[in-house]
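With one protein chain withheld, the remaining protein chains of the complex are depicted in position.
On to chain A.
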Amino acid sequence: MRYWDEHIECMDRSTLQEIQFKRLVETVKRVYTSVPYYRKKMQERGIIPEDIKSLDDLKKLPFTTKQDLRENYPYGLFAVPLSEIVRIHASSGTTGKPTVVGYTKHDIGIWSEVMARTLVAAGADKHSFVQIAYGYGLFTGGLGVHYGAERIGASVIPISSGNTRRQIQLMVDFGTTVLACTPSYALYLAETMEEMGIDKSQLKLKSGVFGAEPWSENMRKEIELKLNIKAYDIYGLSEIIGPGVSFECEYQCGMHINEDHFLPEIINPETGEVLGEGEYGELVFTTITKEGLPLIRYRTRDITTLHYDRCKCGRTLVRMEKVIGRTDDMIIIRGVNVFPSQIESVLLEMGEVEPHYQLIVDRVNNLDVLEVLVEVSERMFSDEVKKLEQLEKKITKAIEETLGISVKVRLVEPKTLERSEGKAKRVIDKRKI
């Protein structure tokens, strides 16, 4: 089984575009009538749904940003009555408020479908044992992959994240064939396996679907070698649907976007102008089948480019390259979005007028680690070691509660953190990915 839905995945592009156009028009009508926020935005631009006469008219529509989601927290952009929402997921936000997304039963069906395509492209079928080591819960990773694996009839091992030695033992005992987790966790599993004295030959593992954080070709090679599998990159974001927005095929030459559901564009992040094939810019998605939370021209802030030529795998779905960066200063640590502004607000709350701090991200034993350097000011300083250590602990705890990940806080001397043009360099990313 090479494709999950050959009809769609290999459809000729003019037929696909007809479907896309029909669905786009439906979506625009839906948000215009059901979401006052979109109606207002369109009216401000002097647009009505009838103005969408071709796919090319997409560019007339307003953008949606994470800020829009936040301003309409929690349910303001939902396009159906809340009684039709069957699932809520959320991602962490910059201001403490998460981004909330909602799914109807139909949306969950689409999600299962696009994840089914993703898993089949990675070699899974109904005979597979899929071990899902993504976190389950409000994070979309775990349940997204879960529903896709169920859809293809695979045997699902819903182990969630953590508990590494147990993961490995179950992989051996249950005969796991497909692993789903973050790429850094895959490497961590491989290393722990070595420590446990378990050889890759004891595993039945054939492939893995890895996403939720950036990773390199070198990392892919390492994972493939150490676990003796083929490692597939997957992409997604909760605002659009979760994992399953795009997926790699066996040729590993970019990720095929499930374009019959998510319409991609690449724009110049400064001007908003739509860019051509092969040009790098910000990836923007319009969902064209979603009911619960349809999004028009949602700005992902991810920088990449698109290729429309037919892939060797036979799929006609457009391919996006690996994301090469972000339009903002967000950093992704162990799959969690971290913004320097979050650290800043924690320090401000601790009574620092103008906190000087720096984030150092590194990868130790294939796990991301975050060190927060804080310049000690006179107000914070004490002549007692005990008090400074308490301060370190207090800052650590406050940051960990805000970010939801562990950090190491280190107090440093004032004016020792690098500044350029009077402005502090907030993030140093030492990860070699």
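For the reader, a short list of remarks on this structure follows.
Just so we're on the same page, a contact is a pair of C-beta atoms (placed from the backbone, for glycine too) under 8 Å apart; a residue touches a chain by one contact, two chains touch by 3 or more; residues count from 1.
FYI, contacts and distances are computed from a predicted model.
UniProt lists the omitted chain of the complex under the protein name "Amino acid-binding ACT domain protein" (options: "FAD-dependent oxidoreductase", "Glutamyl-tRNA(Gln) amidotransferase subunit A", "CRISPR-associated endoribonuclease Cas2" or "Amino acid-binding ACT domain protein"). Screening A:Q169, A:S382 or A:S406 against the full complex identifies A:S382 as the residue touching the chain left out. Of the listed residues A:G162, A:G351 or A:P414, the one in contact with the hidden chain in the full complex is A:P414. The chain not displayed touches chain A at residues 376-378, 381-386, 388-389, 392, 410-416.
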